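What you see is the complex with one protein chain gone and the rest in place.
And then chain A:
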Amino acid sequence: MDITEVPVSRDSAGKSKKNKKQKKKKSAEGAVEGKETEEKKTEKKMEKMEASFPPTFSVSEIKNKQRRHLMFMKLKQEKRKQKMQLKKKKKKEREALGDKAPPKEVPKTIENQRVYDETTVDPEDEEVAFDEGTDEFSAYFNGLTNPKVLITTSDRPRGRTMRFCEQLATVIPNSHVYYRRGLPLKRIIPQCVSRNFTYLMVINEDRQTPNGLVLCHLPDGPTAHFKVSSVRLRKEMKRRGKDPTEHSPEVILNNFSTRLGHTIGRLFAALFPQDPQFVGRQVATFHNQRDFIFFRFHRYIFKNEKRVGIQELGPRFTLKLRSLQKGTFDSKFGEYEWVLKRHEMDACRRKFQL
């Protein structure tokens, strides 16, 4: 007898998994999810039937709901028992072998299973090195320019956003907060350029919290638009230290591996002055994990050469890149180097862009 495959919808499969955990073995009233889901679940495991059932028998063929339910639960229990036995056996073998046991398997994580991105930067790649030597940040990295940052907001900022701006200004040395009086960005940018600003940072606000960040490198550099989330201001943070001092912090950039990631990393690096003052013992971290960039600001102290203590000061927030545009801010006619396209890029769980 052939077994027909019933198309499984994801929702019902998910729901049935949840419901099964709540069910008890012999409760007839527990079968709320209906016979459909059970059918689908059992048909998935068609190939893994036990010897106790005749080979062509499937649980879904029992017409009586209660009995079908019972048989299904029995099936699940059998499977679980087998799994436990297998585990125990493996553990015994491992103990028996002792040193010669094969090494423990590394559990699969999303980072392990990440789809290889062909734009991943090789450290020795000459082309990348050449590009980076001649791109818009080369002036900064060659020590020619000093960063000068202008921080502003969208129209009519509310208290939280203004406080966030002020705290950012203490974190980034040589930065100024200006009130945006409804001026269009295209008019602000030439003024900034004429006053030797290197960066323009616009914090967009929605419902009294910051939710967007536009970071524009000024002498026609790239413009990056980020989504800001989980903003914690200084007074909301537990166990924080005193306010940061005026020393320039060090910068840590973690996990920026692809070409795009490199560009963004350099974008962040150029915010801070080239020579950090180690006396201040402050460090600003931009850590990229699964396309989320976490920003933290710490003060560190070396207890001995193997241990370091860090204490968080300063605001913390997470960024997610939405778009990267080649010139300065121009949403209409700008040339976009990269735009987040949700349907293409978020389709695969293991594929990341940065």
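Some notes on this structure:
Note that in this section a contact is a pair of C-beta atoms (placed from the backbone, for glycine too) under 8 Å apart; a residue touches a chain by one contact, two chains touch by 3 or more; residues count from 1.
Definition applied: contacts and distances are computed from a predicted model.
One chain of the assembly is not displayed; among "Dihydropyrimidinase-related protein 2", "Uroplakin 3A", "Protein MAK16 homolog" or "Origin recognition complex subunit 1", its UniProt protein name is "Protein MAK16 homolog". Of the options A:Phe57, A:Phe130, A:Tyr179 or A:Phe302, the residue whose C-beta touches the omitted chain is A:Phe302. Of the candidate positions A:Gln289, A:Ser323 or A:Gln353, contact with the unshown chain belongs to A:Gln289.
Touching the omitted chain from chain A are residues 109-111, 182, 184, 229-230, 250, 252, 254, 278-279, 283, 285, 287, 289-292, 294, 296, 298, 300, 302-306, 308, 310, 318, 320, 342.
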